[in-house]
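For this view, one protein chain was removed and the others were kept in their places.
Per-chain residue numbering starts at 1, and chain names A, B and C are given in the order in which the chains are listed.
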Amino acid sequence: MHHKIQRRIFEIIELDHPEDIYSKTFKIFIITLIILNIIALIISTVEDIYQQYQTCLDSFEIISVTIFTIEYILRVWSCNIAFGYKHPIWGRIKFIFKPLVIIDLIAILPFYLPLLLPNLIFTRSFRIFRIFRIFKITRYSNTTKLFAQVIKSKQEEIIIAIFTGIILLVTSASLMYFAENEAQPENFPNIPAAMWWGVVTLTTVGYGDIYPITPLGKFLGAIAALIGIGIFALPTGIIGSGLIEEIQKKQALNQGKESIICPHCGKKID
Amino acid sequence: MHHKIQRRIFEIIELDHPEDIYSKTFKIFIITLIILNIIALIISTVEDIYQQYQTCLDSFEIISVTIFTIEYILRVWSCNIAFGYKHPIWGRIKFIFKPLVIIDLIAILPFYLPLLLPNLIFTRSFRIFRIFRIFKITRYSNTTKLFAQVIKSKQEEIIIAIFTGIILLVTSASLMYFAENEAQPENFPNIPAAMWWGVVTLTTVGYGDIYPITPLGKFLGAIAALIGIGIFALPTGIIGSGLIEEIQKKQALNQGKESIICPHCGKKID
Amino acid sequence: MHHKIQRRIFEIIELDHPEDIYSKTFKIFIITLIILNIIALIISTVEDIYQQYQTCLDSFEIISVTIFTIEYILRVWSCNIAFGYKHPIWGRIKFIFKPLVIIDLIAILPFYLPLLLPNLIFTRSFRIFRIFRIFKITRYSNTTKLFAQVIKSKQEEIIIAIFTGIILLVTSASLMYFAENEAQPENFPNIPAAMWWGVVTLTTVGYGDIYPITPLGKFLGAIAALIGIGIFALPTGIIGSGLIEEIQKKQALNQGKESIICPHCGKKID
Partner (left out) sequence: MHHKIQRRIFEIIELDHPEDIYSKTFKIFIITLIILNIIALIISTVEDIYQQYQTCLDSFEIISVTIFTIEYILRVWSCNIAFGYKHPIWGRIKFIFKPLVIIDLIAILPFYLPLLLPNLIFTRSFRIFRIFRIFKITRYSNTTKLFAQVIKSKQEEIIIAIFTGIILLVTSASLMYFAENEAQPENFPNIPAAMWWGVVTLTTVGYGDIYPITPLGKFLGAIAALIGIGIFALPTGIIGSGLIEEIQKKQALNQGKESIICPHCGKKID
């Protein structure tokens, strides 16, 4: 009996049978709850709204954490139904350290930590970590998996782009520090500050809080911008084309391998 | 006789026979009128020009609205020539709710609404909705259809890009609010404000009205920019390649299917 | 004899025989002179340099104009060697209106116009039109031709991108004018000013001289940026892929059609 309930709960919260109406309801419920949590967090930082709806928002937080806690406990409790997690203790410990389960823990921890350690300084700051609840949603999407595949298939291109990007950033930031440090020591006091200039420039964001003013600095900055933006934009192109390829591959698999049939002899040509 | 006129008007304003000189003239006339309306709206917001040509611009607006109103009435009146809109009342009601016909109504409504509801507060503001007349022009272009096809064929890629983009935007805005709120509470008072920073940064616009000043904020901002701009630029690449594909498909169809000739027997394959 | 000189000059300045050493020398001389002219113009706007080297720079300008004038006269004089320009008068008039020959005239006109019309107001300003001498260099490059081919082959994509871009720009500028005009009438006094905001934002330049400050304006600006930058970046992708295609096509032609030879029967496949 006990085992039967455990199995049923496992089916509902972990498996994704399209016919299982309970599993589907649970899934939609959790996704809705996550989205509502994110919206609640965002609007609760707006002072006016928070003061007006404080009770409502705080209650919602308590209810949400309760549900997420029950969900977490049920996941850990029912996990040893799954193959590879059979052992009542070690199976569960192994399960707890799965990335998605760690995210589930992080999603509720910001609530319990101040209770456990009341004299902790960062108490208020922990609230912001509620934002990590958004990553709970990745469980129900194949986006993470798809990006992992894209990164794997374009591994070499990405490593080269990142490697070249780092060299460019460090070199241009150092030279810019050298060129501008004397003219504007408050904006370019050291290389890390110049690296902030480098990121802002090479990503073409260009806030305007820091930019070269000496002729040498402007010349170096122009060269860095002209070369660098190309290198910094490479990953986009690589990931973009990788994503299109990967999805087309998947769609081709779904449709079954399309083969040309020779109309003359009826045999397949690869 | 009455029915004959109705059919002729339907042919002129709804069908696009290349030989029908009246239909062609009507089409060019309406397109010209739309463009002139947009130009008139733009220049009428320039105080000097408006004061000098007030009578002229106001007259042009009245004439335009009259023509667009007649066009709208004729469209609705003649619509039950078309298959599926035969019923004199329900056919017309169904027709009125077609997207392109709704646009036709929106194009003239800003003129009539203040007359109908004179004590309405937003009276003056309604003038700006004249800009929606620009969408009347989409009736004469296959651009909307083409973009719809591109979005459909690249649906999966676009959904993934938007989903990832939203997660990135919300997460980086929340963390940035956490990092900068104390240092500059006027710029980062809440997460929605930080989301404005997020959009301005991740689209690489970078106005410079809001940017991190603390070391932690700059570090998070650099990471967000480096990862985020790639994700935010994905839709461009996806839509761009989809557009090229879709147009090539269309051009291939126009030219007839190109077939491979088997080199061994000289017969066509596919 | 006279005709022989004319033919020789035509060969030297208009034809591009790889063996003709005079033609090659002339070509290199003119290209060098154009580049030096551009450099001279750029540095002559730097007050310090101009005051120090005024005589030198002014002499160089007079020498350059003399050479370009002689070149222009020789081109027009010798042009009726070419097929289609045989008539001594009409052939030359026809020749004068060729785009490249108009550029040759524009290259020298800024020098003569002030002499012809001494009391002209814009005298000083005409100096800047010397910059158009840079377009003389296009005669010696197939870049213009290549871009023309790319634009032709991607005509449909480019028209759609421009059409969508204009609609987006006009619509977002009008809505932004509506949202921000009251809050900052000095920055958004009218729609043309809002269009400057639109171009600066949708191209992601984002100087920071003009940006929304009201919540509605920020919301509209964010939506416009998210949708618009994709549309505004489309032409780059289209022209980029068109350029790669066009050059590959050209290279394939240069190498002769590569055909696979069947190793079993020695016949060509495809």
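By our rule, contacts are C-beta pairs under 8 Å (C-beta built on N, C-alpha and C of every residue); 3 or more make two chains touch, one makes a residue touch a chain.
Since the model is a prediction, treat every value here as computed from it, not as a measurement.
When the omitted chain is restored, the residue from A:Q6, A:T144 or A:T164 that touches it is A:T164.
Contact with the chain that does not appear here is found for just one residue of A:V65, A:V150 or A:L234, A:L234. The omitted chain makes contact with just one of the residues C:I38, C:I96, C:L109 or C:I213: C:I38.
Although one chain is not displayed, its contacts with chain A can still be listed: residues 154, 156-157, 160-161, 163-164, 167, 170-171, 174-175, 177-178, 189-192, 195, 201, 204-208, 211, 213, 218, 221-222, 225-226, 229-230, 233-234, 237-238, 241, 262, 267-270. Touching residues on chain B toward the chain that is not drawn are 204-208, 264.
Of the residues in chain C, those that touch the hidden partner chain are 38, 41-43, 45-47, 125, 128, 131-132, 134-135, 137-138, 141, 143, 146-147, 195-196, 199-200, 203-209, 232-233, 235-237, 239-241, 243-244, 247, 251, 260, 262-264, 269.
To be clear about the criterion, only the chains that are shown with their structure count from here on.
Comparing the contact residues of chain A and chain B by number shows a mostly separate set, under half of all numbers used being common to the two copies. Among the chains present, the centre nearest to the common Cα mean is that of B.
Inter-chain centre distance (chain A to chain B, centres taken as mean C-alpha positions): 31 Å. Taking each chain's centre as the average of its CA atoms, chain A and chain C sit 45 Å apart.
The multi-chain contact residues of chain B, meaning those touching 2 or more other chains, are 195, 204-208, 233, 237, 241.
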